[in-house]
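Before we start, here is the structure in question, set down as C-alpha cells.
In this view, the complex is presented without one of its protein chains, the others remaining in place.
This part shows chain A:
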Amino acid sequence: MGDFLDPDLISDLPQSIIETILIQLPIRDAVRTSILSRKWRYKWSTITQLVFDEKCYPTCNDRELVHKSVVEFITRLLFLHQGPIHKFHIVNASLASCPAINQWILFLSRNDIKDFNLELGEGDFFRMPSCFFGCEKLTRLELSRCELYPPASFKGFSCLKSLNLHQVLISPEAIESLISSCPLLESLSLSYFDCLALTVCAPNLKYLCLEGEFTEICLVDTPLLVELSVAMYMTDDVAEHMEQSSTCNFVKFLGGVPNLERLVGLIDFTKYLSIGNDLGHLAITYNYLETIEMYQVSFEDMKEILVVLRLITSSPNLKELHISGSSNISAGTYAAGMEFWEKECPSDSILSQLKLVKLTEMSGVPHEIEFIKFLLGCSPVLETMSIIPSMYDMECQLKMLVELMKFRRASSKAEVYFIRGD
C-alpha cells in the first residue's frame, strides 16, 4: 500500500549507521526489526553490543518461567548472531546461575569479547568456566556473584583496563596474581571481600576502590594512582592482631601514591591507618591531593586525629575537606592530652588552598573543637565551613556553638554554617 510510491527511507543506509541505531535500542526491539522486511531480516545480527537488562524480561509473575524465557532468548540470539561481539552485559536482570551461561561464555570467548559484565541475582554463585580465561581481548570486566578459579597456566588479561569484582569468590593469591598480570589495568574495584590481605601491584593503576573486610592492604607499585576510595571493615580481633605489628600501615598504604588527587576513607579506614603509625613526620607530600573525605573518624583516639592531621598538612593543594565524626562517642568525655594540639599544630602552619570544609557527625568533644579551631586559624582562603552536629540536645549544641564563636578566622571570607538537624 503505497510502498511502491513512497521510497524506503531507512533500509539503504550504510550498515554502520543501522548498527548505531540498533545498538541504542533495547535488545528485544533490535531483534524484532528482523520481521520488518526482507532487507531487515538479518541487519540486527551483526551488532557488536548486546546488553540484556530488565527491559528484556517479559512481564509475568512466574519467576522460573521468566528465567527460562530469558535464558532461551539469549541462547537463541547468540546462535543467530554473526560476527564479533565486543560488548556483552547482563545487568539488573536477576539472572540466576545456570548451565547455559557456560555456553554463552564459550561463544563469547571465540568472538573477540572486550567488555563483559555479568551480574547475577540472588542464589548460587556462578563458577566461571575455564574458557573464560581465554578471552584475550578483554578490556573491561565486571562480575557480581561469581567464582573465579584461574587455571595455573593463566597468564593474565593483557588488554584489561578495568576490573570490577563485586561479591566474587577468589583466593587471595589468585586475585593478587590477576591484578599484577594485567599490565594495562587502570581501574580496579573490589567489593564485599572478606578477610583478605591484599598487595596491589599495578603500575598503570589510576582508580582504586576497595570495600570489604581486609586484614591488610599494601600498595606496592601504584605510582600513577589518582583516586582512592577505601571502605574498610575491621573486626576487633583483627585490630588487636594489628596492634602488635610494628610496620606503619599509613606508609604501607599511602607511601607510594604521590599523584593522588582524591582520597576517600570510609568505615574503619582512619583506624586502620592509625595502627603502627610512628607519629614521626611524614616524608611524602601529596602535591595533587585536592579532596579528602574521611568518615567515621574517632576524635577520641589521638592516633586517628594524627592521621588526619598528617594527611592535611602533607597536602599543600588541598581544596576540599569532608570529615565525619564517629558515632561511637559519648558526649562530654573528659579531654586528655590537649597539649597534643600545640605540639602537632604549630601556629604557623598554613592550608593555603583550602576552600571548602564540611564536618558532619560532630559530637562536640574537645578534640573536635580544637580541630575546628585549627582549621579556622590556618586557612587563609577558606570560603565555606559547614558543621553538622550529631547530638540533639539543645544545651550541648549551644555549648559547642559558643566555643566555636571564639575562634580566630584566618580568612575574612569564611562563612561558617552550623546546621542543626531536623
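The rule we apply is simple: contacts are C-beta pairs under 8 Å (C-beta built on N, C-alpha and C of every residue); 3 or more make two chains touch, one makes a residue touch a chain; residues count from 1.
As a working rule, contacts and distances are computed from a predicted model.
*Asks:* Quick one: find the hidden chain's UniProt protein name among "Histidine-containing phosphotransfer protein", "Response regulatory domain-containing protein", "SKP1-like protein 21" or "Vacuolar protein sorting-associated protein 33A".
*Replies:* The chain we cannot see is recorded in UniProt as "SKP1-like protein 21".
*Asks:* In the complete complex, the non-displayed chain touches which residues of chain A?
*Replies:* The missing chain touches chain A at positions 2-3, 6-11, 13-14, 16-17, 20-22, 24-26, 28-29, 31-41, 58, 69, 72-73, 75-76, 80, 99-100, 102-103, 106, 129-131.
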